[in-house]
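A single protein chain has been omitted from the complex, and every remaining protein chain is retained in its original position.
Lettered A, B, C, D, E, F and G in written order, each chain numbered from 1.
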Amino acid sequence: MQDYDSSWGDHGMTMKTVFKRTNGLTDTPTHYCPGCTHGVIHRLVGEVLEEMDILEDTIGVASVGCSVLSYEYFNCDMTQAAHGRAPAVATGVKRVLPDRFVFTYQGDGDLASIGISEVIHAAARGEKITVIFVNNAIYGMTGGQMAPTTLIGQKTATTPFGRDESIQGLPIKVCEMLATLDGTAYIERVSAHDVPHIQKAKRAIRKAFEAQKNRLGFSLVEILSTCPTNWGLDPFESLEWVKDNMIPAYPLGVYKNIEGGK
Amino acid sequence: MQDYDSSWGDHGMTMKTVFKRTNGLTDTPTHYCPGCTHGVIHRLVGEVLEEMDILEDTIGVASVGCSVLSYEYFNCDMTQAAHGRAPAVATGVKRVLPDRFVFTYQGDGDLASIGISEVIHAAARGEKITVIFVNNAIYGMTGGQMAPTTLIGQKTATTPFGRDESIQGLPIKVCEMLATLDGTAYIERVSAHDVPHIQKAKRAIRKAFEAQKNRLGFSLVEILSTCPTNWGLDPFESLEWVKDNMIPAYPLGVYKNIEGGK
Amino acid sequence: MEKRVVFNESICKSCGLCVQVCPTNVIFLADYLNGKGYRPAAVTDQDNCISCAKCAQICPDTVISVYRPVKVLQTV
Amino acid sequence: MEKRVVFNESICKSCGLCVQVCPTNVIFLADYLNGKGYRPAAVTDQDNCISCAKCAQICPDTVISVYRPVKVLQTV
Amino acid sequence: MGKVLMKGNEVIAEAAVQAGCKYFFGYPITPQSELVAYMARRLPEVGGLFLQAESEIAAINMVYGAAGTGVRVMTSSSSPGFSLKQEGISYLVGAELPAVVVNVVRGGPGLGNIQPAQSDYFQVTKGGGHGDYNIPVLAPASLQEIVELTSEAFDIADRYRTPVILMGDGMLGQMMEPVEFGDLTQAELPEKNWATTGTRGDGAPKIITSLELNAEALEQRNHKLQQKFARIKENEVRYETYKIDDADYIMAAFGTVARITINAINKARQKGVKVGLIRPISLWPFPEKPFIETRDRVQGYISIEMSAGQMVEDVRLIVNGHAPVDFFGRTGGVVPTQEEIYCKIMTVAGGITV
Amino acid sequence: MGKVLMKGNEVIAEAAVQAGCKYFFGYPITPQSELVAYMARRLPEVGGLFLQAESEIAAINMVYGAAGTGVRVMTSSSSPGFSLKQEGISYLVGAELPAVVVNVVRGGPGLGNIQPAQSDYFQVTKGGGHGDYNIPVLAPASLQEIVELTSEAFDIADRYRTPVILMGDGMLGQMMEPVEFGDLTQAELPEKNWATTGTRGDGAPKIITSLELNAEALEQRNHKLQQKFARIKENEVRYETYKIDDADYIMAAFGTVARITINAINKARQKGVKVGLIRPISLWPFPEKPFIETRDRVQGYISIEMSAGQMVEDVRLIVNGHAPVDFFGRTGGVVPTQEEIYCKIMTVAGGITV
Amino acid sequence: MLEEILIAGFGGQGVMSMGQLIAYAGMLEGKGVSWLPSYGPEQRGGTANCAVVVSDDPVGSPLVTNPSTAIVLNNPSFEKFEHRVRPGGLLIINSSLVTKVSERSDIEIIEITATDIAADLGNARVANMILLGAFIERTKVVTSDSIIESLKKVLSKEKYHLIEVNKQAINKGASLVDLSGIRQS
Partner (left out) sequence: MLEEILIAGFGGQGVMSMGQLIAYAGMLEGKGVSWLPSYGPEQRGGTANCAVVVSDDPVGSPLVTNPSTAIVLNNPSFEKFEHRVRPGGLLIINSSLVTKVSERSDIEIIEITATDIAADLGNARVANMILLGAFIERTKVVTSDSIIESLKKVLSKEKYHLIEVNKQAINKGASLVDLSGIRQS
């Protein structure tokens, strides 16, 4: 389709905006390390909320992790939850305000380690909330300790010799596990390691919020993300590491999508 | 094979023992309500420990529930864990004593509600312990409140109008969920509602302890059990209720069995 | 002759499950109370017990022991 | 003519991801530091920018805005 | 609505409902399970919501979420479950969210038992959680008093944006007494313009948090909190005295123990021994006035508790050496009888060894 | 082994290893994460086991399980994570299991921040958990002292079958100082014949539990516990004094704050103001002797804390009105400077308003 | 008037409801009342008991250690409470189940074969009501009318048909008081 410019100009050319910062985020610059894809994921969530025009009807729940300050970045009402308890806090909010949109933004330590109980029970109850689950295979904020999602062999502050299956066991695949629960409506795992996948990730987030809008049940999007600082890689190497190591361990795809009927 | 009697008798007949109380249990009478199948499950565990001749090498972990006093009934070293934390306590024991047998005995409230995190992480770590999971679809000890395993429509003290999917969500199927974890070695769901199933349950418990013996990983046996007192049924009706209502909701069978290789 | 099925009356809780599963219906609940205030299960008609041990298998309180008469090879 | 790609220098963290993804390699890191002590990304060769917005998509800090020149239908 | 015979646990629940509490998140534990069960039946009737949480931790965090939306919300538990709520309670204080948390105390430590106790006094009054904070704690002695204090608990919570603890014991929770639910006079309360309910119609995004990475800024917050605590100490002290005017010795006891003590006091007075009672109703703020007014007059105090001696520390702090402070307590779920309290009184005050 | 320069958190870990602690179950939290990381590297070297638990709750319960087998075991956390351990700690006390629990305190309440604080004093000394109990709490002021107190913590734990808390703050955990690990003299300790390790070879089954449904029986247990606490009060009080003999005013401060206070004291003495310091090393049992010995002699005390005023209550309890007790504190992670402590001293003791 | 009552027996013998009925009746008569149950696992199978206080003034302590009246429905309860009855107090015994005999001469004792009599009435479960009837007849703490009134309040509609047999049981119990059953001392 041809581009029509709304403005009346007498020159032959004018500039059309291809990409500009979403109003779904505040103007506060983030504290994230250079190249950390937390920032990308923030932008995607902000864009979805803006495009669905639900910013004013949304209450977000920040968790404890590098994203704890996300309450300063998302341009909607926010509340900050204790480590791992965001889904319980979100439940409290949503049960009082069933017609509002409620989402949590949680890291893999927060959600898969200390908080696995809260997310499982929220999912089993079919809480109509959306969980943005940022899996970077490590505890970022506390300085790079093992997460339940840390890969076998991966060196972290608490697995200095690499994660050893015989001691620390095997990584927990959250999407696969939650998909077994009947209360879940939409579950997808995506990645933020390159532009095409980033766009795919945004569509997944959109679908999750749509599921909430249609009161289908619990929705979660797991986004494979980077932690250059604690991985000891530069930002670009980190994206490569996601592609080469994380995706094979955490297959991307839709794990649950009940759309309408179950 | 023909029966030889060890004793020298001059009469033509003598009595051979077909069934006698296992030494796997102490002589202390249980506090369980009349007809409660906790007692049956105790006996099965005691018999397996005795038959495997590992009573002296076993440390059992009692949980918080009607079975809290099981530490007085099992004829081996026992420790009592906080509500839901038995798998963590068992982990502490097993990691110090890797060559001993460690089992937990937990109800559905203890394991599936407050304790879901501990059992999932123990399973994910592949802790070489055996979990005896007694699912009676209710909180027995505290007077019959809803458990995560309570059936849809089931009336309990906290679901006086029957469990409603739209409010309390759907039951959690523990075996199905845990089977998705790579650390698990043996997972089976059985029932204690009649003699054939009771014998089957015993074989399952045996297999679970064998898995621990062979260091294959985490093993769990879920046993569908009764709570006549809080179901408001007599003991026999309760057995029927397990058959007619619980088994359809919780299909019996082996959900994981890696025997040797995975 | 000796008993085929023996009940440890004092710890019986009168749940009646053994009564239900007994294929020969020889088990009944006594008309008196034990120390715990329960009417204990009992068998008088020992001869009609077939020593199948179903009762013992279902008993939640390990009240029951079961025996079977067997021939003894004459020795000496 | 106006810029196709605009960088909000002050919040750039010099992660270099935009540099990596730019298909026309017009982005580079400046040789000075911004207020945060980072060398901000920049484009001088605006003409060779194709307004694909890859840089903006990958930028974790929403530093970048992208525009495309379009013909205007003559009105009046 | 005339007098009804109810269990203490049920009275707490009904009183909360009448105080406008429409949301309850809880987890069963003896001896308070009747409260949870009552809410499950009752809240749907008033268009409210009862949700059984998967744990005490989930419950207190659901309360955190609901409180953030500005509604009145309650959770309840007993000793071990209450311990699990400590982090969540500290968060409620830090984020300044109003809520009512009930602790029907049982015997401890550890799993202990389910019999009545008061041995969580320190936990509720000194801050069982981390950081500098205090929480108003109300301790009713009768079922009728539960009715009043429960609604006051919600008012205090809303007035000061703070969690409030309602502390009872297994006996109070399990016993039945006639109670009457008068219609409440709605208190003057500040508008909850801080609640996160979505920004539609009310401007800029709001944030509920207890995080403040900058030390100076966090200290400022703590100053604000401490000033709030000072205001509460100023305005929310509650206590009752019994026959202290002519008393040579004064007992200190709260909750059910105070009632048993009164029986013992009357028995002692029949023997001519002049004793009275100070019954703290607010355990924090602790009633200092009646002690200060009497400490230079009386011959001594006896703190009587279902614990190994906890409130007695607060009594000593305020008596501050002006008079001897003695203690009598039973633990592990044993309820002191009026006979033994009488004996204690007679030994200390009557100079008699019974 | 000569002097080495290490971080406080690492010193705690190494000292534990040298004290024979081969098992550590913990969960990361700033500002104590270095301790966890150090154990992860170090324990395999000594044939021990480090396991990162899924949560603080799992960690304390793993400790419960391991302690029950009779080995020396440790866990550590910081304020919010420590709050989550309260139920588990109460269970350890109830079941009488020895273990060492570290709390590297940070600013609160709630999520607060990660800067140094002492505002968990009440939580660790008054029983943050449910039921009647006390736990020995040791508060080192220097990295060298960490070495001594860590091994003593394990000895006390084993001697009395009790959890012991090692309390530091973010500053102590993060700072580096030279330390020397002398070889320990193994203390005389009772045999752990109560451990559950399987009955093979040692007779009847053993049981580890904190449950006692019968109230009278639970009270008996509590009596036993209280007697144990009395023995600990008798034998395990630790403190240090600095220039109190001729002091007109005495400061009370523990941990790092005590060091800063000493600088301030010396500054004040240069101005001719006679002040000294009592530094409680065991926060429970609280050192009463030095206060009793001085309370009728000095003109007053000042409790100096990184809190809104917690230890000051214990000082008041023991001074018991014999002398005024003043307080100075900073909160939220702000560390008091020697300058401001000096000013406080001069205003109170020097009669000067600086 | 200050009546402190202890009622004890096996769980399922209806000792709790006996106590509640007395308390409820007392409330209807405008008296101060309290009801305090024993609770916890021991209820299951084991013995349960409750303490009821009825008084002209508001109730002080709901705790009863030395009852003015004890009603015991089984041997364990007899053993536990017989000696606790205060001198001059009243002990009511369901002698159908209690085989022990009291040696005390300082209290009044009423023995009733309640379970058997209840069986004769065609409903063994109303044994407790027979004892209750005897109790109020002897002590006049509350009237049987108030008890019946309370019964209506406590019972759910579906159970109203039971009121009649309960009424009979109460009257039966009352009628027994000044008869043989009693060992006056």
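Here are a few things to note about the model shown:
In this section, a residue touches a chain if its C-beta (ideal position, glycine included) is under 8 Å from a C-beta of that chain, and two chains touch if they have at least 3 such contacts.
Computed from a predicted structure; not experimentally measured.
When the full complex is taken into account, the listed residue touching the unshown chain is F:K3, out of F:K3, F:R200, F:K271 or F:K289. Only one of F:I260, F:A308, F:A323 or F:V348 touches the absent chain when the whole complex is considered: F:I260.
Set against the missing chain, the residues F:G170, F:P205, F:G329 or F:G350 yield one that touches it, F:G170. One of A:P34, A:G217 or A:P235 touches the chain omitted from the figure, and that residue is A:P34. Contact between chain F and the absent chain runs through residues 3, 5, 30-31, 113-115, 170-171, 174-178, 256, 259-260, 262-263, 266, 335, 337-339. In the full complex, chain D touches the omitted chain through residues 13, 33, 36-38.
Quick note on the criterion: only the chains that are shown with their structure count from here on.
Path length between chain C and chain F in the chain contact graph, taken as the least number of steps between touching chains: 2. Chain pair with the most C-beta contact pairs: E-F. Taking the mean of each chain's C-alpha atoms, the chain whose centre lies closest to the overall C-alpha mean is E. Remark: chain A and chain B have CA centroids separated by 38 Å (rounded to whole angstrom).
Rounded to whole angstrom units, the spacing between the C-alpha centres of chain B and chain G is 42. As a whole-number value, the distance joining the C-alpha centres of chain E and chain F reads 29 Å. For chain C, residues touching at least two other chains, in rising order: 13, 38.
Counting only residues that touch two or more partner chains, chain F has 49, 51, 54-55, 57, 80, 87, 91, 95, 111, 209-211, 213.
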